[in-house]
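Could you have a look at this structure, given as structure tokens, before my questions?
Note that one protein chain of the assembly has been removed; the remaining protein chains are unaltered in position.
The chains carry the letters A, B and C, assigned in the order they are written, with residues numbered from 1 in each.
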Amino acid sequence: MGHNIDLSNYKIRTDLAIEVINKKVKGIKTKEYIEDNVKITEVVIDKDAESIINKKKGNYITIEFADVTDYENSKKVEEIFSRELTKLINKLDIKNENSCLVVGLGNSKSTPDSLGPLVINNILVTNHLFELGEVTDGYRRVSVLIPGVMGQTGLETSETINSIVNKFKPDFLIAVDALASQSVERVNKTIQMTDTGIHPGSGIGNSRKEISYETLNIPCIAIGVPTVVDAITIVSDTINYMHKHYTYSKLNINSPINKLMVYSPNYLKEKITLNKKDKETLLGIVGTLDDDEIKQLLFEVLTPIGFNLMVTPKEVDFLVEKLSLIIGNGINKSLHNNIK
Amino acid sequence: MGHNIDLSNYKIRTDLAIEVINKKVKGIKTKEYIEDNVKITEVVIDKDAESIINKKKGNYITIEFADVTDYENSKKVEEIFSRELTKLINKLDIKNENSCLVVGLGNSKSTPDSLGPLVINNILVTNHLFELGEVTDGYRRVSVLIPGVMGQTGLETSETINSIVNKFKPDFLIAVDALASQSVERVNKTIQMTDTGIHPGSGIGNSRKEISYETLNIPCIAIGVPTVVDAITIVSDTINYMHKHYTYSKLNINSPINKLMVYSPNYLKEKITLNKKDKETLLGIVGTLDDDEIKQLLFEVLTPIGFNLMVTPKEVDFLVEKLSLIIGNGINKSLHNNIK
Amino acid sequence: MGHNIDLSNYKIRTDLAIEVINKKVKGIKTKEYIEDNVKITEVVIDKDAESIINKKKGNYITIEFADVTDYENSKKVEEIFSRELTKLINKLDIKNENSCLVVGLGNSKSTPDSLGPLVINNILVTNHLFELGEVTDGYRRVSVLIPGVMGQTGLETSETINSIVNKFKPDFLIAVDALASQSVERVNKTIQMTDTGIHPGSGIGNSRKEISYETLNIPCIAIGVPTVVDAITIVSDTINYMHKHYTYSKLNINSPINKLMVYSPNYLKEKITLNKKDKETLLGIVGTLDDDEIKQLLFEVLTPIGFNLMVTPKEVDFLVEKLSLIIGNGINKSLHNNIK
Partner (left out) sequence: MGHNIDLSNYKIRTDLAIEVINKKVKGIKTKEYIEDNVKITEVVIDKDAESIINKKKGNYITIEFADVTDYENSKKVEEIFSRELTKLINKLDIKNENSCLVVGLGNSKSTPDSLGPLVINNILVTNHLFELGEVTDGYRRVSVLIPGVMGQTGLETSETINSIVNKFKPDFLIAVDALASQSVERVNKTIQMTDTGIHPGSGIGNSRKEISYETLNIPCIAIGVPTVVDAITIVSDTINYMHKHYTYSKLNINSPINKLMVYSPNYLKEKITLNKKDKETLLGIVGTLDDDEIKQLLFEVLTPIGFNLMVTPKEVDFLVEKLSLIIGNGINKSLHNNIK
């Protein structure tokens, strides 16, 4: 038997643009830089590229960081996040007097899916105060919505949002959602924002329908954090790490310094050129497959036996709480000039 | 000084029909009975009466009970509540195939105002399952909404409901809300239901705008439980008890049986005829005032110094949880034939 | 009938020293001052006075304030609270190297009684880090305990604390508890601290046994906030306000300025000389009773009919959360030199 893997079954499931743009596709502009150990990636996808990579044309900004349980680090991430969000708002030609509806998507009763509702708790709401004439300069009209998920409400979420937008007519919308990742490294360590809105298949708890300029007629900024991965991702990531570890070990196993090391090094930081032969030696047929083929194989192995779990790190409660604070505070600073 | 109390300032604040119908007004029909220690009062208010007592024409059913922390008692109340709700639904000519939106009004973050949102957690939601064809006979289409309060969302609650009703077109609506009471005895011990909907001034946390057939074009059943009273109510109730206690004591103080009693009796259960003279002897000028005048006086005394608190019994967490279970289960039984 | 009120039944129930020291008793030193609208009262009760006023000898510091929902104000209260706590710790000759056990008394599932457990969530715990040698200078060994209430655990709380103190041998103890007040004005607006510990009858949810130097052999600081009052207190306070209001009205009713005022003034701020005659005119027999007699009468009126409720303001959730933050932060600053 060869390895005729059928690639059509496993729809690669990711909500992060940076996870699908590693191929050279025409119509994608990418800018990457590191600031204070935080990596910022700006991706612009144009009309030509959108069908190819199955991501809508628009701006995608991704912020990757190490650890938000540290106070200093969380403040740094909050600042960069808020600055990038402000830039995106300005790029969309949104003015200070434009009102905003912030929507917290997801299920407040499921920790890894509760990021959206938790962010809403940290948003400074002002819309009703404007009606009373109680607001000084430097604040924008802001209202919020926690629409729930269809399994709880019985109502399709995008239609709930649609009806609220039609009634209250905010000038633009920010939607916050927990996402799935295609990489273990990014879980709870990445914030993505985009002006393309929310699209089918996003979100971890439910299939979403589109929430975008096209459906609502107002600019829609989506902010997401991957909080879950599936088992396929964990295993396929690990297979890649095994290759790198094997090649690294082969190169270094006889170096005197290596023998002195008590703790193993972070071999991911080394430049390692993998070769086809090594991969096959290490992992047989599996070593001959490319990334998509491995994922497809794992899908075929895990799905029929019910073990393609979506999982989340056991510290999810603390991480989601911290992240909701960073995103809530960051949104407040971007929406209100008076908040610093 | 006499007691020229200006009755115009203190708007009597109650959401319970039974608290305003003790006067003989034309156009009010009342039926009262006791079943298993639970008191059921049915009030029908017609066109003639509505302007006089400031309660809208329609049906009001009130269920008064002693203690829902006892399991047996809570089951009894649940059964009576569900039966009365089913009668009201039938009276409105609502059919099994009609869909229902259950709305939980109030603030989930404030215990005495969280009854509505807590009830929603106990509602069996089926609307989305109908779309999937997954529902057997005996179940109705039910969806739910927790609109939040304006201070949290920035959005006027009745308009949020309005937009959802227009979008999803349920056939009828049930709104659940925590109320204020004009009587200490009724707090957490009364469920009221009415087909007249929710009206301005109802609810404990916020002024509500109308939610009714007139505003939504579908039948609107409102279910409420008083969970708070104001200090005025506590004091004016106590003044009444003082009168009764005084008269009772005068009559019984020399009876041999009274002297043998270790614990004081529940004098409220006795038939006591109060007289003007006794009241004045006991409480001077205050004793010459009628109930409304006393409340007006207390309003003038307590309001300028900021002490007309709205309060709730310290056991509110347990009571609201029990009540939300009773009401949630009761609604489920009334909405779905298959739930018993 | 006269008013032969039996004063023995209603044990005046207060946990605040300032509520029992308004009589001139030998052996009590009091110092009162106002700082930034916050009133600080220091009371020292000596051996002679303790039996008379039924409060144990020792230091009592009370901080009274207006509103902790305002951020600036809450920071001011936190600072004053922490400074006073530091002074008390120093007065007890506690050194930087002495370890502390912070105990959160009360029921985490009942909002008005959850102050203690909520404070614990805000305490910086270091004891286990000392074992690992991970602590820099400027931090003290701190551990915490949430013992629960006997109705939940089946265990007598003071014995639980006793066994933990015997095992882990902290050098001193701080216990935080929600209290009952004898005055509506003080509810959620007062913090009391004392080096006399916790005594029988304190606390709102349960009868406490003593937690003190005498029972544990280490200094015991108790910090309390009144979060509930009983109906008797609300009514007797109101009777006093009625009296003042009546006298104020008599004096001002014909003054031209009074007739122009749309809102009533805060008459409590005026110097008004009350007289016995006015009180009797206004309130008949009740007007002839002194404060203790009125409370006793109300006890006799309300208790047999089950209406002497313990109540809490309906905003209790927000207030207890804010107060737990103030007290938690304040304790951290007092315990650790490095926290500012």
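Assume a contact is a pair of C-beta atoms (placed from the backbone, for glycine too) under 8 Å apart; a residue touches a chain by one contact, two chains touch by 3 or more.
Small disclaimer: the values here were computed from a predicted structure and weren't measured.
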TODO: From the touch rule at the top of the page, work out which displayed chains the omitted chain touches.
DONE: A, C
Task: Given A:G58, A:P112 or A:G328, the one touching the chain that is not displayed - done: A:P112
Task: Which residue of A:L92, A:A231 or A:I272 touches the chain not shown here - done: A:A231
TODO: List the residues of chain A that touch the chain left out of this view.
DONE: 1, 109-113, 184-185, 204-205, 228, 231, 234-235, 237-238, 241-242, 245, 249-250, 253, 263-268, 280-287, 297-298, 300-307, 309-318
- [ ] For chain C, enumerate the residues touching the unshown chain of the complex.
- [x] 125-128, 141-146, 148, 150-156, 159-160, 162-164, 166-168
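One rule holds in what follows: only the chains that are shown with their structure count from here on.
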Open item on the list: Please identify the chain with the largest separation between its CA centroid and the CA centroid of chain C.
Closed with: A
Open item on the list: From the mean C-alpha coordinate of chain A to that of chain B, what's the distance rounded to whole Å?
Closed with: 47
TODO: Determine the centre-to-centre distance between chain B and chain C, using the mean Cα coordinates as centres, and give it in whole Å.
DONE: 33
Task: Multi-chain contact sites of chain C, meaning residues that touch two or more partners - done: none
